[in-house]
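One chain of protein is taken out of this complex; the other chains stay put.
This part shows subunit A:
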């Protein structure tokens, strides 16, 4: 009996190939394929209904899609910058603390320890216009006598979502920037003092350039996170009111699972992924560049 003889490298790679195909390749190919069909979850046989680029054409001409796209970019821009500034401030303060720093560092991580779903529920309660903490506090302090519709007004709802997002993720920046602060060599900072820098000048000309790689790492991680933001928004506003907090992935999720139009949802998903890829590549470029400026790495 002649046994089939595979080359050894293939045998060795086979487990990896099988696992990768099952986990990554097949879903990827399937979803890509389905984005060219009119696939509806409620009618499984529609998977064979090839419609060519129809879904893509529909997405790029859909105002709702672009509104969600723009809102996601806005959330990215505002949340990331706010988190960076707050995280930087937090890290600078913690780094100056002389005792109990370990405890503070652990406490900084607390917001990251909760599931985004729970954070969503928490802030949904906090910003509730009737029983919410914020309105109660504002009213007891006499700052306002009306119930502010935090999650009902479109702009306020976006603000509330950004607030929740910043609350959960500022510590990502805080921790990474703190690591950056610990890694700064002492010598250039002392040289800057002798060279006549005020503390503000030392920070701007020496500390900050050393922190930039760490800031860009945090930005890259967080841009992926925010670009796929779904859970907090889904819980807090469900994309409402009247789609005014609709983000890319809440829109895609609704289209795919509520409206059951999976082919169309997958097409939008593929366009959206470019957003995440764009930001990640952008921040990695900046990271490499800032490292090169410091004479680190290639």
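To be clear about the criterion, contacts are C-beta pairs under 8 Å (C-beta built on N, C-alpha and C of every residue); 3 or more make two chains touch, one makes a residue touch a chain; residues count from 1.
Heads up, the rule we're going with is that contacts and distances are computed from a predicted model.
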Per UniProt, and picking from "Mannosyltransferase", "Carbon monoxide dehydrogenase, medium subunit", "Sugar ABC transporter ATP-binding protein" or "Quinol oxidase subunit 1", the hidden chain is "Sugar ABC transporter ATP-binding protein"
Among the options A:66, A:110, A:205 or A:257, the absent chain makes contact with A:205
Checked against the full complex, the residue among A:193, A:244 or A:286 that touches the missing chain is A:193
Touch rule applied to subunit A and the missing chain gives residues 185, 187-188, 190-198, 201, 205-206, 209-210, 293-296
